[in-house]
Structure formats: C-alpha cells, structure tokens
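Omission of a single protein chain aside, the complex is shown with its protein chains in their original locations.
Order of writing sets the labels: A and B. Residues in every chain begin at 1.
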Amino acid sequence: MAERMGFFTDSSVCIGCKACEVACKEWNGVPDDGFVFRATSYDNTGQLGADTWRHVAFIEQDDRWLMSSDVCKHCTHAACLDVCPTGALFRTEFDTVVVQADICNGCGYCVPACPYGVIDRRERDGRAWKCTMCYDRQLGGLEPACAKACPTDSIQFGPLDELRARAEARLERLHADGVAEARLYGDSPGDGVGGTGAFFLLLDEPEIYGLPPDPVVTTRDLPEMWWWAGGAAVTLVGAVAACFLGSRR
Amino acid sequence: MAECHPVGFQWVMEARLRGAKVFHIDPRFSRTSAVADRYLPIRAGSDIVLLGALINHVLSNELYFREYVLAYTNAATLVSKRFQDTEDLDGLFSGFDPESHRYDPSSWAYEGDEESEAETDEMREGGGQHAEAAGSDSYGARGAGASARPPSDPTLRHPRCVLQILKRHFARYTPEMVAELCGIPPEDFAELAEAITANSGRERTTAWVYSVGWTQHSVGAQYIRASAILQLLLGNMGRPGGGIMALRGHASIQGSTDIPTLFNLLPGYIAMPHAHRHEDLAHYLEMEGADTGYWGNRRSYLVSLLKSWWGDAATEDNDFCFGYLPRLTGDHGHYATVMGQIDGTVKGYFVIGENPAVGSANGKAQRLGLANLEWLVVRDLTLVETATFWKDGPELETGELRTGDIATEVFFLPAASHVEKEGTFTNTQRLLQWREKALDPPGECRSDLWFYYHLGKRIRRRLGDDEIDRPAIELTWDYPEEGEHREPSAEAVLREINGTGPDGRALSSYRELAPDGSTRCGCWIYCGVYADEVNQAARREPGSRQSWVAPEWGWAWPANRRILYNRASADPEGRPWSERKAYIWWDAEKGEWTGHDVPDFDLRKPPDYEPPDGARAEAALAGTDPFIMQSDGKGWLYVPSGLSDGPLPTHYEPHESPVLNTLYARQSNPARRTYDRPENPYNPPGSARFPYVFTTSRLTEHHTAGAMSRSLAYLAELQPELFCEVSPQLAAEVGLVNGGWATIVTSRTAIEARVLVTDRVRPLRVQRQIIHQVVMPYHWGYGGGGLVTGDIVNDLLPVVLDPNVYIQESKACTCAVLPGRRPRGQALLDLIEEYRHG
Partner (left out) sequence: MADGGWISRWPVIRQLKGEDGRRDAARSARTDALRPRTEEADTVARSVCPYCAVGCGQLVYVKDGKVSQIEGDPDSPISRGRLCPKGSASKQLVTHPGRQTQVLYRRPYGTEWERLDLETAMDMIADRVVRTRRETWQETHEGKEVRRTLGIASLGGATLDNEENYLMKKLYTALGAIQVENQARI
C-alpha cells in the first residue's frame, strides 16, 4: 500500500478566496449549490454537503476575520465506511475514504454516521457524495485540485507524516510569534476518530469554525456490538439447529 | 490585493513569512485586511493627506535617502521665479484661469526653461490644448528648449530648489490633519511612518501597491504622484523590493495602454497629433517633448510606426503620411463620447468585450447614449447588458425609454474566448505572455483579430479613390490567413508590432530604430518581442529552472527588463547600495553594466560619463542619470510640465464630499472636469440629504461588470446577490437589518441591495463628527446572461473626471441610505426628484 496521504489546511494563511471550492467543482463536476444570499459574512454555500466538497467558513470577530477551508476529514476510523452496507464506501491505498458512485444505492446510512456532518445525499440522484481527495488525480500522481489551486498554500497535500511535522513547526512558529490560540485539529491519532487524514491549523476553538470539539466515531462500539450480535446469531443458529435435530428424533 | 489578485498575493504572504510587515490602508476591511499586520481604515478620497503627511514626516525629520535623492532626483533643481505654490495662493498654483478652469503650466518650469516657454504664444496655447487632450503621457520630456542640466543647488538650501519647495508645500500635512481628514489616529500614523522609513535605505526597501482605489478620483493622477514622491525620497525606485505597483484588474489593461485603444495615444505612448498644436511632422516633433533623454529619439519611433502602417506609401517626401493621422481638438474620451451619443453626433458604436451599461459611471447616461445611436455592434461571450438595454434596461421600467421608440440597430457578434485564439496579453508587470490556441471557437464565435481584419478588408473594398479614403486604401493590411475561418496570423501581427529592418528581418531592440524611414515598428517599446525571428513572449522556461528574476518566461517591455530604471539599484559610482539589495551594477573590468536583470541603461555608459555640450537623446544624460525617459534623467519630485492640475499633489476633496477641505480654501480640484448636464446631476456639496461617503469595490468571486462571472454557476453561487456592507452603528441609525434590504440614493438614481451588517466597517471620526462609509461591489446587472442579477451600482455614480487622464471619480461620492427595497417605475423617479431638490 502507498503512504497515507492527507490535507493540512493552515487557516492562518487562508485568504478566503474560495479557489478550493471552485477548483474542486471544476475537477469533480460537482453541481452548483444554489444561489442563496445567506447574510453570514462572505459565506453563501453554508456548509459541506453533497454539492459542496470544500467549504470556506468566514468568522467575523471583534478585530479579526477568520477564514478556513473545511473538507472531509478522511478519518482513521471512518464510521461512514463502517456502516456502508453496499461497499460503495471504501478505503483507498492512500488511506483515504471514497464513495463509489456506481455502487452507492442511496441508502443514506453513512449520512448520520459521520461525526462531522460531511457526507450527504444529493437530492436529484439520491446518492451519497463527498470529497474523494481527488482519488483519480492521486492515481495519476497529481495533487488534489483544491490543494493545487490554493493561492497561498493554505491547503497542503502530501504524505500525512510529513504534513504533521510541517504543521507542528508552523504551530511552534505561530506560538513564538505570540499567536497563543493557534492549535492543530485532527492531527492526533489519540482522538475519537483515530486522527484524521485531513487536519487543520485553527486560530480559535473548533466550534467557532463549526467543527465538533471532540468528534467520536459513531461506530466506536461496533466491534463489540458485532461480537454480541455474532454471539446471539450463534446462539440462534444453535437453537434452530437444536430444533431441527430435535424434530428428527 | 488578496481580494482582487489572490494569486499575486502569494508573494506577499511569503514575504510576511520572511518578516515583511504588511499595512493595508482601505475604506473597506477586505480579505486583504484580514491577513495584513495592520489595517488602517481611511476615508475614501483623503489619501493625499496621508501620503502628504508621510512626505512631510520624511522631509522634516531628514529621513530621506540623501545620496539617492541628491544624485537621482530633481531635489536640487531650481524652479522658475514665476512659480507660485498653493501655499501662496491658498489652494491654487500659479497660472490658473478661473474662466476656463485650466492652468497655463508655463510658470511651473525649471529655472531657465521658462523663458523659452514663455517666449512662444503657441507653446502657451499648447499648454492649454495639451491639458484638454489628456496628453500628459509623452511629457516625460519637458518640451522644446529644455536643457538636460537645469540650474541646481546641490546643498539643497536654495529656497527655490525642489526640495525646499516640497518642504513648504507639505508642511501643513501633519498627523493632526491625517486624523482630521482621513480618520486615522496619530498613533496609527506614527506606526506606519516608522515602518516605511525604517524599511527604506541601503539595506531595505518598501513597496507600495495600488489599484483603482487610487486612480478613480478627480485628483487620481496626483495620488500616484504623491506615492512617487515618497518612494523617490526614500530611495525605493528602480530597486528590488521597491517601486509602486499598479495592480490592474483586467488581463491586458497594461497592453491596452501600451498599444492603446485610447483616443489620445498612438502605440508606445506617442501622443496623437492635435489640430492646433501640430501642423506637420517636423512641427509635431518639435513640440512634443525635449531632445534629451530617450524621447529625444521620438522621430525614429514615430516614423517607424508610420512606415509600419503605410509601408511604401510613406516616404520622406510626404512626411511619411503623417498627414493621414486624424487630429484631436480636445477631450474625445469615453464620457465625452457618451455625451456625443446623447447629443446625436456619435452615430455608430463598437463595444468590444466591454459592458458600459453596467461598468461605467452613471449607467443611465450610458444607456441613453446607446438608445440614441443609429447602429451598435457588440462583441462578447454572452449577451451583456450593453447589447440588451433596449429589451430589459431599467429605463424601460421607469418609462424613460420604450423599446418601440428606440431606433438603435444592434448587431451582436459572439466572440472567441481566450483559449480559442492565440495572442499576447501584457499583464500588470509589463510582461507579454503569448497564449497558445487550444481549439477553434464554436459556431459563429470569432476572435476580435478576425473581426477587425475582415471588417477592414470589407471596408477597403467599399472605398473608392476619394482623397479621404487614401489612408485606408494605402494601409498595410495583408496578414497570412490560417484555417477554415481564415484567421489572420496573430504572430504576423506581433512581428509587425516588433518591427523590421531594411533587410526585412525582425529588429532586436528599439535602439535599432531609424529616423529616416528605413525601419518599421508598430510599437517601439515592444521592439525586441520578436527578436531573432522568435516569439519571445512565448518563452516558457520553468520558473524552477531559472533565477528569481525569471527573465526567460515571457518578455517584458522594454528590452525584457523586469524592473524599470534599475540603474538606480546601484549607487552613483555603480556599486550596489548593499549586498542585500544588489541588482544591477557596473563591471569596470568588462566596462559594462551587469546584474540579475537587463540593465535599464546604456550598457557601456560608465558611471562617470559626463555628456558633452550639445549632446542629444540618451547621450545627453550622465552616467548617474537613471531615469532615462526624462529630459534630465532625474526622478521627478516636482513635475515642471506634463500635468494639468499642478506640479505637486495637493489635497482636494472629492467633488461630492460631506467634509470641508480644511487644508485650503479650495474645496475640490479646481481643474477637475464636470459635465453639467441634465443626465448628470450632482449631489450638492455638504448636503445633509446625502450624509454618507459612498465607494465601490470588487469581490474575489466576481469580475468587473460581471459578464465573465455572473453567468458562471460556480462563481455566481459564491456571491449571488448585490449587497451593501454597513457598520452596526449605521444600521441602527438608518434602521437596517442584516439580511434585509437597503435602498441607496444619489442624485442619479436609487438602487436596492441586501444588507450585510458587519463590525468590519468602522465609522470614522473626521472633523469631530462620525462619518459613515457605504461600500458596495459593482458586479451585478439586470441581465447579461447572468444566473444572478441585481441593481447596477455604477448607476449611482456621477461623471466627474480627473483633468490629466479623464478617469471618473468613482471611488468617492456621497449617498443617502433608506431601509427596505427601492420603489419601482415612476415612484423611483419621484424619489430621486425629491432627493435632488429636497
């Protein structure tokens, strides 16, 4: 398997231009998300969804205007993948999580499973859609469209280990420059989703950016449940068999 | 810059990571402000006060780069005794004629030049006529009779030397005035002043970046002048990391002035001839500039141009067809043209990739003009509002126009996109980049090159042997045709622009141009773009494989130089000012200039070169004169000729302003151009009915008048509706609600927009009162194939022009704001009427 690849989104250099949103749509043929003026700063696409795979949040504070480009986290423990009954969702050789549109039957189990509210069903075709980290581009050795377009390199793509080291260095520098609130989000393998393939440098609390402060994989108890379910099934099979055996007598 | 030039801004972000400090000065808190080190909100229209105070700070604290200033600027030059400053005349310079509102600039001359100027009435007339024809561009030369070595005082103490005049002129531009007129508190001013002076000198440079926020004022050219003075004083011109960068908003704005589709210019900043100033070629050449500096070669530039246009028909005996050039008699600019349409003198109009019905000030006047044409040709990618005004313009809703009454015959011709044709843009850094053609245009779409070439052929076929037809009949108009559409070869046109020598081969440099008609060249500053018969603009050596100057990517005019006047990056002896800022230097062993860039200097002219008496053109400039286009080779702190509204920047309030000019008795630029016509009413000065400052802006997600963004779903969804940004204080004062509607009113019209209440907009304390500013992006219109539509912001603007360049004052006027949506139909007209007259 290839190295685990990821996104490091450094919001401290984001200029909120939304090139990532557009480059993503151009490459992936994602439809527009409607023309709605939301009166929420410069954000008119609202949130990640079936038709918006990169989303730039704009947060207006007293003397700051924070911007950050959100995306699917490509979790280490991905609940969407765990619950997908068709195998439409799968983990690639780059350790990213991708929906296969030709397999997805639109059951929608993945939608509530995502602790970030990322994956979403598209009204017009019923199927689930989200960021693929431009899987097709990666197969050709290209970086994802959003990372390539990003004018200030706020979105960086690469081997996750390298990105984490780079992010640590950037954080140290910001702390040294007195930006005390700067923090990484999603970089820790010890968090509730086992760390994310797409992680962030934020300048404030994650909630400010609309990110859950402590995401937990919704299928955390699934193996245990499987164990119990399995046990129950064995018991059931045993009981049914006993019935048959009994009846033969 | 982050807002409108995001990819260029990557270099600013990188500089920041390396320790550069970024100040953002803007009425609007934009995405640029969000990532700058310091954001300074400023009242729109007050920038000369700020820049003047910085100049004053530098001068009065002796913080200027003395060696640079002494050697490379005109600081020491003495000015005529006849010159009187705004200090002497309370806001006017000498030479003002209150009848015509124009200056006679002869008294602004250097000492010694003024006699020769004063001598000829013709010359004085020329001053006025020149002022009327926006002809400043070629006046880097001071005019006939100017000497390359005017009297000077190297001690800088003579009361009439430029530096002393500057000191007196800017003395009243104090931090207190900055607070009073700009709304920038003294402590913020001090931080800015400290930063730019600490970061200038031998080891460091400061750069200024501006866009139309500086140019679109009734004193726009003087904003840039003020910045130029500051940068010259600090030694930041001609050096890496220095300069004044104009960030243009369209791909080839630079190219459109170099090879101008502008009324007052011929290619290469050669002035169009004027009926009253220029009789024949010799007379024109005598009048247009001095004989020293590079404009001293102007005969070579002009004759080569005439030869490229009229070929063998242009001979020494017939003045190289100079008489074929039509003559100007005044202002023939865009707004004069629109008034001509309304008055019925302009019958036919070509609009090519432009959308004045949305993009120009006072849209109603634009559309009334369109409605009064005999014929209109519009070429664009989509059906822009300029093409459809007769069908869906706002004047139909108000009843001012009726479709059935509009006689204008309209031709809409679909255009090829940038990937469906080949050719060059000249981008903002003077860089020509060739675009390869990716595919043929669809359907009946054609390039504008195709359109003009084939239109020209058709017109020529229709002309006879009438004398007035000869310029068109004899015009060189043969270009190789390619493909099934018979597309003219853009490379052949570029090669004609480059020029050819007597042997028919492509020239390599403008230095090869001859005054005798033996060379041809369509634009002298582009000479060399086809050197060695190679399309140099198509060069694509990857940036990673060349130096940081990247000289092998595209081709920059002139001569592939990336930084202009780079002789100034070395000291007078030719050594770099510092190792850190080394760029071009004199190599004494080789006897030539060398460095990271193409030297912007005669390659073998040593630093100690002194011109002999009677020398002409570049030979008249010394080895220490870096500003080679100027007649004296100096950077001009003070402009002795070429400007219409004074030799020094002076703060005047915008034509419409809620603030009194407390610096001078003159409220607004006395030489500004107004159009006092019913189509163009002005808000009364100081009117309580229009209490707010109004300014326009752009958004990252859209492009200008919207034709290239509103019709694209991926961009339209990002900013779907017109909105106005207001502070919570203004929202409370007017009764605006976030997400609701506001109506913005001026004497021209009223428009409606959604409301965005934000703390980013900060009310300013100006003259002990609170001034609110309303900032609106202008990308929306009523149609244009747009997926999203909205009222036209430029409809609010008046037509008031800068007298040098005839650019409209669209970055500062006044307005009223009402809650809710605007009235429709006649009720809208009634509302405007009520506001106009109170």
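Simple rule for what comes next: a residue touches a chain if its C-beta (ideal position, glycine included) is under 8 Å from a C-beta of that chain, and two chains touch if they have at least 3 such contacts.
Computed from a predicted structure; not experimentally measured.
Novice: Which listed residue (B:L262, B:L281, B:A314 or B:V598) would be found touching the missing chain in the intact complex?
Specialist: Touches the omitted chain: B:L262.
Novice: Touch as defined at the start, partner being the missing chain; which of B:A15, B:L156 or B:L475 qualifies?
Specialist: B:L475
Novice: Which is it among B:N74, B:S94, B:S107 or B:T426 that touches the chain not included here?
Specialist: B:T426
Novice: Sort through B:V410, B:I584, B:V659 or B:I832 and give me the one touching the missing partner chain.
Specialist: B:V410
Novice: Please pick, from B:P186, B:G348 or B:G820, the residue that touches the omitted chain in the full complex.
Specialist: Among B:P186, B:G348 or B:G820, only B:G348 touches the chain that is not shown.
Novice: Against the chain that's been left off, what residues of chain A make contact? List them.
Specialist: 17-19, 21-23, 26-27, 81-82, 87-93, 98, 100, 102-103, 135-137, 139-140, 142, 145, 148-151
Quick note on the criterion: only the chains that are shown with their structure count from here on.
Novice: Between chain A and chain B, what distance separates the C-alpha centroids? Give it in angstrom.
Specialist: 47
Novice: Could you list, by residue number, the parts of chain A that touch chain B in their complex?
Specialist: Residue list for chain A touching chain B: 13, 15-19, 21-22, 25-26, 31-39, 41-42, 44-45, 60, 62, 64-67, 151-153.
Novice: Going by the contact rule set out above, which residues of chain B touch chain A in the complex?
Specialist: 2, 6-7, 9-10, 13, 29, 31-35, 699-701, 713-721, 723, 738-739, 754-756, 758-760, 787-788
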